[in-house]
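Remarks on the structure that follows.
Note that one protein chain is taken out, while the other chains of the complex remain in position.
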Amino acid sequence: MTRRHPAVLVLVVALAAAGCGKGQSSDAGSPTGDTLKIGAALSLTGSLAKEGQLTKQGYQLCEEIVNSKGGVSAGGKSYKLAIAYRDDTSEPDTAAQLVDRFNDQAIKLVLGPYGSPSTEAAAAVVEKNGQVMVDSSGADNNIFTKGYRQTFAVLSPATSYAKVMIQALASQAKPKPRTVVFLSADDGFSKTVAKGGAEEAHKQGIKVLATETFPEKSTDVSAAVNKAKSLNPDLVVGAVHLVEGIAIIKQSKELGLKPAGGFAETVAPPTPDFVRTLGASAEGVVGSTQWVPQVTGEDKFFGTAQEYASSFKKRFGSDAEYHSAEAAAACLALVLGTENAGSTEPAKVRDAIARLDSPSFFGPIKFDSTGKNVTKQMSVIQIQDGKPVTVFPTDQQQSALKWPAQ
Amino acid sequence: MAGIAAAVASSRARGRRPLTRGTLVALTLLVCIALPSQLYGSQQRTWGAMFMFVVLAQGWNVIGGFAGYPSFGNVVFFGLGGYTTAVLMAKSGCSFWLALPLAGIVGLLFAVLVGIPVLRLHGHYFAIATLGVAEGMREVIINLPGLTGGGAGLTVPAVGVDATTSYPGNDGFYYIFLTLAVISTLVVWLVARSRFGYALRAIHQDEDAAAAVGIDIIRAKIGAFAIAGALTALAGAVYAFQQVSIYPGRLFDVDITVLMVVMAVIGGSGTVIGPVIGAVGLQLLSEYLRDNVTEYHTFIFGAIIVLAVILVPQGIVNFVRDARLKHGVSLSESVRAYRL
Partner (left out) sequence: MTQFIQATVYGLLQGGLFALVAVGFSLVWGVMNIVNLAHGAFVLVGAYIAWKLNTAAGIDPFLGMFAAAACLFVGGYVIQRLLINLVVNAPIWMTLLLTFGLELMLVNGLIALFTGDFRSINTSYANDAFSIADIRVPYGRLFGFALAVALTLALVAFMSHTRLGLAIKATGMDRAAARLMGIPARHIYALTFAIAAALAAAAGAILGTIGTFSPADAGRLTLQSFVIAVLGGLGNMWGALAGGVVLGLAEAWGGQYLSGTLVNAIAFGVLVVVLIVRPAGLLGKPYYELRVDG
């Protein structure tokens, strides 16, 4: 021993130890008994930890409810659902790596990570490995232009987010807004949202005065707000995530940006954090959402949207919101697909999901050839008396739109 | 810092040791070459990532470990390499095998260009200036959406009709990263033995004295920075191809810089083998923690870094060497080394 150079020795030992260390994890993944293993790489830490946790709650609720109702029955057998969670630290490359890892552990069915970049990275790996992924949060239309066959999204695509709010305001707001300014973050999802919204505004005869962009995850959007103020629009639409959405409202109040009609924002308003952090300033803000408890339709596991909401509240103590609903719906699609396939074999499950046409607590689940859930409509909410209430579409309406909002 | 030199010298004196060491290196390499057949695809991917970090840590080692210039912005070369490759492949239909060396050249040239003003700064000022360059470059990339896709990212044509190069797959990337890791370690080994390496060490010890004995310190520093730039850019190029979709936020992520510094320093900066040990050890550790302690893995990883810095501040390789020279391991002595 003493003759050898210590550094090289250390390296060899490290390599050997590493080899052993990695060897162990390989046998962990083999399918066991009557358990259906599903993998989920999620943002449990890092910049998207909040949304990652909400998504995890949806997956957890699905796992528990499905198991309490006898599990997944496929091909005459009943499987217990077991979801393996891994932390991708909010990095797309890690998400992709973890999905690849699932594949080696013979976990072929995968639930989506949080956010478009991670979903896009995971989708490429899923496609290559012949895994099947149901995406619960990656809404950027880019994901669906690559010809991927193995990825399905239960949610409506990014183009719908602002579009549905413009539609709601054009039909419900009196007076109808004549001018709009879009405030957009510069990530792919938000830019697609803003573009979709501007097209719809044009169609509805609302003049788009400007689209101001600012860096993604920015907490200071004062420059954009200041510019919008000088244009004096009837409506300000934020194509944003939660942080930027809160910043727009806070800094508009500071800087005195008061559009004649009001504010509308994607993603942020329906999340509980929005009202909690903004308090009274949140009042009247319009938001678009993938899901509300007024959505019609039911399924055999969760029941109606209202029933889903109450099980969620019972389990986690907080009100159900759409990130977790998307997640539960993605899990549901995977479960229903497996049952329809009568097999846990990925190729069969994939085909069954592609053929799926089922009502659910989340609304209709039916995919087009690119894997988007196109039959589902988004909903529009407004913060009224400190709570998000559904104002559009009219068949889900809890309360009429207040306009001007404040 | 002079550890390797001393080791080389002493091993020459005893004659038989270089042979043993050579055999071991060859053996390790053989194991690495044969390994993929024994690994699952994702394990190949994990090991590929590990080799990538060997390249990054070695790149930092040249400028930070040898020359003593603590670059805190090496990720700029990684990002530039990645974007050079992605833009060449996506916008002008280049083959990856052409884009790869071009990315290395871009990294090298950028290092020279930036190095001329920035290497005049010392210590923290140099660290911050390099950090500023990296962060600034990310913003430039974000603000060139026509070329780079901006904040929305850029997709390399890796599959389908637009593909310019067939996608190597997990084992392919394993070997590409392994090759780069071997090359970078070889480069560092050559640097360590060369006049150039001694010049860098002299600069590290005392820049004015180095200049006084006739070392062209500006050229040496820029040379070291250029080597770091080229190696890091090559790693970035392969990474971009492997990821397919790239985003400025990740390609210029300051955490990547931090990781390469952590790996080089904990392994032993200024040594040939230290960064290899640091990269391999920390990657494996972080993978293990991620798999087994889902919620608290970053907490434990952080605690381990804190412990490592306090217990073996001189790096693992130097610690082991010191322990051998003194015929015993003394952690308490090691802890006291840099105490106030």
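Per-chain numbering from 1; labels A and B assigned in written order.
Assume contacts are C-beta pairs under 8 Å (C-beta built on N, C-alpha and C of every residue); 3 or more make two chains touch, one makes a residue touch a chain.
If you're wondering where the values come from, they're calculated on a predicted model, not measured in any experiment.
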Hidden-chain contact residue, picked from the options A:K80, A:K176 or A:K227: A:K227
Given A:A41, A:L169, A:V243 or A:A327, the correct residue touching the omitted chain is A:V243
Just the residue numbers, please: which parts of chain B touch the chain that's not shown? 64, 68, 70, 72, 117-118, 120-121, 123-125, 127-129, 131-133, 135-136, 139-140, 142-143, 150-151, 254-255, 258, 261-262, 265-266, 295-296, 298-299, 301-306, 309-310, 313, 335, 337-340
Identify the residues of chain A touching the omitted chain, counting contacts across the whole complex. 45-50, 52-53, 90, 186, 212-215, 217-224, 226-227, 229-230, 242-243, 246-247, 250, 253-256, 273, 276-279, 281
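To be clear about the criterion, only the chains that are shown with their structure count from here on.
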For the complex, give me every residue of chain B touching chain A. 7, 11, 16-17, 20-21, 24-25, 27-28, 31-32, 35, 39-43, 45-46, 49, 142, 149-153, 155, 158-160, 169-170, 239, 243-245, 247, 249-250, 253, 268, 271-274, 276-277, 280-281, 284, 288, 290-291, 294-295, 297-298, 316-317, 320-321, 324
Contact footprint of chain B on chain A as seen in their complex: 3-12, 14-15, 18-19, 21-22, 25-26, 44-45, 85-87, 89, 91-93, 96-97, 100-104, 117, 120-121, 124, 127-129, 142, 146-147, 185-188, 191, 215-216
